[in-house]
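Heads up, one of the protein chains got dropped from this complex, but the rest are sitting where they should.
Chains: A, B and C, in written order; residue numbering restarts at 1 for each.
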Amino acid sequence: MSMNTQGRPTAPDLKVANVNDLPETVLGHKGLVFEEKLLFEQSSPGTCGVDLPLAPMVKSRLHVLKARESIGLPELAEPQVIRHYTRLSQKNYAIDTGLYPLGSCTMKHNPRLNEKMTRLAGLADLHPLQPASTTQGALQLIHELADWLMKLTGMPAVAMSPAAGAHGEYCGMLAIKAAIADKGEAKTRTKVIVPESAHGTNPATAASLGFTVVPVKAEADGRVRAEAVKAVLGPDVAAIMLTNPNTCGLFERDIIDIAMAVRAAGAYFYCDGANFNAIVGRVRPADLGVDCMHINLHKTFSTPHGGGGPGAGPVVLSERLAPYAPVPFVVKTGETLRLIEQTTEKEAAKSIGRLKGFHGQMGMFIRALTYCLSHGADGLWQASGDAVLNANYIASQLKTIMSQPYAGYCMHEALFDDTFLKDTGVTTLDFAKAMIDEGYHPMTMYFPLVVHGAFLIEPTESESKQAIDDFIKVMISLAKRARAGEADHFAAAPRFTPRARLDETRAARQPVLRWQASTLSKSGG
Amino acid sequence: MSMNTQGRPTAPDLKVANVNDLPETVLGHKGLVFEEKLLFEQSSPGTCGVDLPLAPMVKSRLHVLKARESIGLPELAEPQVIRHYTRLSQKNYAIDTGLYPLGSCTMKHNPRLNEKMTRLAGLADLHPLQPASTTQGALQLIHELADWLMKLTGMPAVAMSPAAGAHGEYCGMLAIKAAIADKGEAKTRTKVIVPESAHGTNPATAASLGFTVVPVKAEADGRVRAEAVKAVLGPDVAAIMLTNPNTCGLFERDIIDIAMAVRAAGAYFYCDGANFNAIVGRVRPADLGVDCMHINLHKTFSTPHGGGGPGAGPVVLSERLAPYAPVPFVVKTGETLRLIEQTTEKEAAKSIGRLKGFHGQMGMFIRALTYCLSHGADGLWQASGDAVLNANYIASQLKTIMSQPYAGYCMHEALFDDTFLKDTGVTTLDFAKAMIDEGYHPMTMYFPLVVHGAFLIEPTESESKQAIDDFIKVMISLAKRARAGEADHFAAAPRFTPRARLDETRAARQPVLRWQASTLSKSGG
Amino acid sequence: MRYLPHSDADRASMLATIGAAEVDSLFADVPDSAHLKGPIEGLPRMQSEIEVERHMSALASRNTGTSAAVSFLGGGAYRHHVPAAVDHLIQRGEFLTSYTPYQPEISQGTLQMLFEFQTMVSMLTGMEVANASMYDGSTAAAEAMSMACRVTGRNKSIISGGVHGHYRDILATQAKWTTQEVLLAPVDAQDTEDLTALIDANTACVMVQNPSSFGHLRDLSKLAEACQAKGALLVVIVTEVVSLGLLASPGSMGADIVVAEGQSLGNPLGFGGPYVGLFATREKYMRQMPGRLCGETVDANGKRGFVLTLSTREQHIRREKATSNICTNAGLCALAFTIHLSLLGEQGLKKLALLNHAKAVQTAEKLEAAGLRVINTGFFNEFTVDLGKPAAALVDKLAEKKILAGVPASRLYPEAKEVENLLIIAATELTTDADIYQLAEVLK
Partner (left out) sequence: MRYLPHSDADRASMLATIGAAEVDSLFADVPDSAHLKGPIEGLPRMQSEIEVERHMSALASRNTGTSAAVSFLGGGAYRHHVPAAVDHLIQRGEFLTSYTPYQPEISQGTLQMLFEFQTMVSMLTGMEVANASMYDGSTAAAEAMSMACRVTGRNKSIISGGVHGHYRDILATQAKWTTQEVLLAPVDAQDTEDLTALIDANTACVMVQNPSSFGHLRDLSKLAEACQAKGALLVVIVTEVVSLGLLASPGSMGADIVVAEGQSLGNPLGFGGPYVGLFATREKYMRQMPGRLCGETVDANGKRGFVLTLSTREQHIRREKATSNICTNAGLCALAFTIHLSLLGEQGLKKLALLNHAKAVQTAEKLEAAGLRVINTGFFNEFTVDLGKPAAALVDKLAEKKILAGVPASRLYPEAKEVENLLIIAATELTTDADIYQLAEVLK
């Protein structure tokens, strides 16, 4: 999930607030908190962190081409590189270091067993273009994960190759486009209904495929009504893209009616499954009438976020979309598994084609299957229950001190708006920065856009009661301080981080996207 | 190497220096710096971080014994345990995070390749009591490392099983004791000569074997003279324990004369090889006349220190001590390798016996061999050269601002005393704590004991010129501040660490060595 | 369940606070017909680490990994040696378990790394700017095509016959379902292609791969000039980044956009993913780039720091007007790439490239000595031999002997009957003399 802090760029006051802010130490290090220069600034030409076997003497066959020009890469030995990235890592907040309540992102525990399994010989060293006879275990693994995903969603097919949620959206919407074309409606069905609360990838995907986005509003309870959908449905509508549970953390109560109406109108129901973690093992999207849904394995199925990726976004498909699944896919006949890689093969006659090189994010499949096997159906039931329990526990205790746009139980995330900050001079952004000082990664803020100054808090099932109680304590304390008129406290936050607030306006106005030997940028300390 | 900060316990002023020191955040966290409770304080009974397969139903065969009483272990799930130890780890300084100039400890780079090799299937999962036919690769590995150690030292034999340097001393001194006993001199040769600058393990080892320690003084140049040794040598002397390079970081110039004198007197020359890193690949101890020497694989051969261990302390032995080597040892006949485990076997007829369960610190052997192969004889030559170069580079630039007890080139560590702090009100300890604020782990302090307020700085070969230049800059700056009368700056250090100075006196006077459910100890923040 | 930190007592007490009778009550909004009453049937129950490991190891053992075989496989994914330090560092929890760096004050680690990554990618490709990664090389190519259309306001792209078969398929898919068009030049096994004639006023871009899918090396300067003359962009694909240590950069030959598969540095083969897409272009097209960008700035105290920037190109701000729908990218693989390249440095990369070339030349020489015909004039670490009989069948047969002889061209271009006899062979620094000997033995 993404947050549009960019939507409200911060341009902090650049005057040094306090003469005491002059460097307190010679190099800027402070105890265990180190200043770290760019790697390029640490180069010692002539050193190298990799030794290689001697190259055999041969006659070059690099005909034609000119020689490689100087590249400009820095030169360091291994100890320096290890120290550099170790130090950098320590400047990150992470699930492993603290509660990470980033709504819509499902920052749950990433088990180390997953990592270990991914590195097994026979998996890590498998080339994607080996003959299938030598990769039966890998194909079986994909097949097993596909089986889990189909059973958990109740859907009859799944496209495994999409690389992330947005790529899954692209895949699913293409399948819909193909199905429509198949019915000869390509020219007419050009619209896609997208609720205003949707994640940015939904309209972006629809638009990239040439669809016109038709917004639909939610009601006062944060949910889309079947009536509202019906009002915009028509023969020109290709699909609806609906997130469920939605980006406000609420279950769409009318979802079955919406699905029926969409189907009745000859359109398709794309469900954004980013929030599947709330219901996995408890509600099967097939039972809600969806036609396709992407699953972010990097959310619900615990594959690591890795500072931004990689992910994987398999898309489950209904009977009517299944024929359009992209290549490649795995087919099992008896005990033998095959990869269908070409649309020329009969099993793929109606396939939309290929979306990605090779066969999908195998490393994520390994992790996700490990996660499924570890949990079992019963463990997943428990996990989604705990995720929802935790969010409601937080909501129940913060709702009196913060302000809730929508009443009632939430799903896996608790949403607040900034009404409680009215006239305090404290913004959601300020509040978030003060949370950082208190040792917390902020929740998702200013998303969904439909809620003013949104605070979207997703604790996930991985947090203990004690950890959540501590978090609640801090949130209450901050809310009280804000209301007590301590706006300065918030404006100056964060104070305890390796960097104070960063000038995002400057970054965007005078973009510096790379280091240059002649760069004017002054070094850290 | 160890430091006797304990020798000068610090009892900091417990009054809160400043009202501003009241908790600045609700839980005591400060941005990325977290307070972390004891694991016992985070227990949620009924949770568990390990799932196990179901136990088969069987009839218990636990006859006789009473049942296990309650243990008291905390109960947590995996995410909580990972976060706990991740947070704790971040409270440590380490080679991976910064320059670690702890003299006598050789805090050099610990390559990750070593770790990877140790975890290879066929090594990590090898049981020590498997039949030798199934462990030929492991025995060959020990044999190869032994070969390296013998060739690097020029010695004809090596005892591989000692677990660390001190254990190696025990092994070597036992071999000497056995040799003496063999000559019928057990009753008469009861003294061991140990220079005053020796590491504490030397006298402790000698004493544990019933020897009387006879001190010998170094001359003004920090080295022991052959004359001084000869003066105490006699028919009652079993051995000398001499560290070379010595604990002042100096090469013992008279070492060959000393060795000859010792041998002439019918005694043995135990060389403490903790500082072998200065000369490995450039000087063979055999050429100096030593009879035995332990090698700390966790120093010279880059096996990790691991927060205190484990290490490994193989002992090389001269021809005259070789027959007394402890069991087990590896014998290669043709292509077949055997373990001699019992003193009843003919190869071990004169063996001192067994010192350790199984066959030694195999995990460290794997790492050390990996290190040797990576460097090769030429890489080791380069490494010891760089280690000595770095120390002298530091010495050359700090000697004018700090005070050097001994002039001339040093080996791998630069030694200073506290003369330069005279009348400043700043102690070596204070200076060390101020270094912490600047982002450095202090050098070894107050050791060797023969130098007043010693600063023993060992940069190792792993540090870049840039890193060393930065370090020098900080040391000069601190020395200047100390001399400029800023004693308060030092007395209040460290300021930027997770904890300020700790009350060591209280810890020793009212020892609390474990958590107790009813403990009075208040929690962190 | 070992990952779930609540005891039943915890749950009960939390429910009491909420005022709900049971967890299921919290799901009150779920329509009854869809609200399961218990765990889904037909799926296994929770398992211990021991059991899961056994299952996964059993699956792994049904594969023949390249390290348990003789392998000359390439074709867009290369078996290189990854230093142990790389895999250690990327597993540090602070990197592994953090999200996209949206809160820069507590994400400087990831941000500074991305800035270093972008710089390295720019340098390698010879371009002015690079983004913070795409899913992989193939999807980066698709994004490049879209970007070229945006930049030029045209919609036709010419795709070289030397481009990887999968990449061509993806571009064709994209064209099929959007207003973009592709002209797929015939498969160019023999390196005879000349695309200049095809470029016209409707051409958004010409997309070529170097080295080509068959291993041919090209000087693209002429093509670049031709593109420029017609106002089209030259997009260069690199599937083997190690080649950039030895070959003139696409930028130096006049490329406008360079996309590359970064797998070769830092990332295991892993049966095809996750990999990392590199995307670089000219500064003037910066605002048309897809994906995240990390930029330098200062903090409130004037200290240098890094932030995600120019987000007004992106879906979370611009929604349907975004340059791409990409959100999650390939962060951790980019980290692995960056660390591996940091270890190599300038000379290390050049040496590695030279070693790869030398191994490939050795292989080619041995095969030629065994009577095979190498069709390439020049190549980097991958070349093509004509077996005189269908390659796929032979490859399948050799696999039984644990010899992975190469990629049959028919696997990538099944529609091109004329390449049926061609085998694409890649060597890397991991290729041994014994491997080469065995390959020559079985192919001769």
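Operating definition for what follows: contacts are C-beta pairs under 8 Å (C-beta built on N, C-alpha and C of every residue); 3 or more make two chains touch, one makes a residue touch a chain.
Computed from a prediction, not measured in an experiment: that's the story for all the values here.
Here is the thing to keep in mind: the chain we left out touches A, B, C in the whole complex. The hidden chain makes contact, of the residues B:Val216, B:Leu355, B:Met402 or B:Leu456, with B:Leu355. Interface note: of C:Ala28, C:Ile50 or C:Ala229, the residue touching the hidden chain in the full complex is C:Ile50. Where chain A meets the chain that is not shown, the touching residues are 31-32, 44-53, 75-80, 82, 86, 111-113, 115-116. For chain C, the residues touching the absent chain in the complete assembly are 2, 49-50, 81, 83-84, 88, 91-92, 343, 429-430.
We adopt the following convention: only the chains that are shown with their structure count from here on.
Note on chain placement: the centre of chain A and the centre of chain C lie 19 Å apart, centres being C-alpha means. Within chain C, residues 1-6, 10, 46-47, 49, 51, 83, 85, 87-88, 93, 105-106 each touch two or more of the remaining chains.
Multi-chain contact residues of chain B (touching two or more other chains) are listed as 31-32, 44, 47, 51, 76-80, 82, 86, 111-112.
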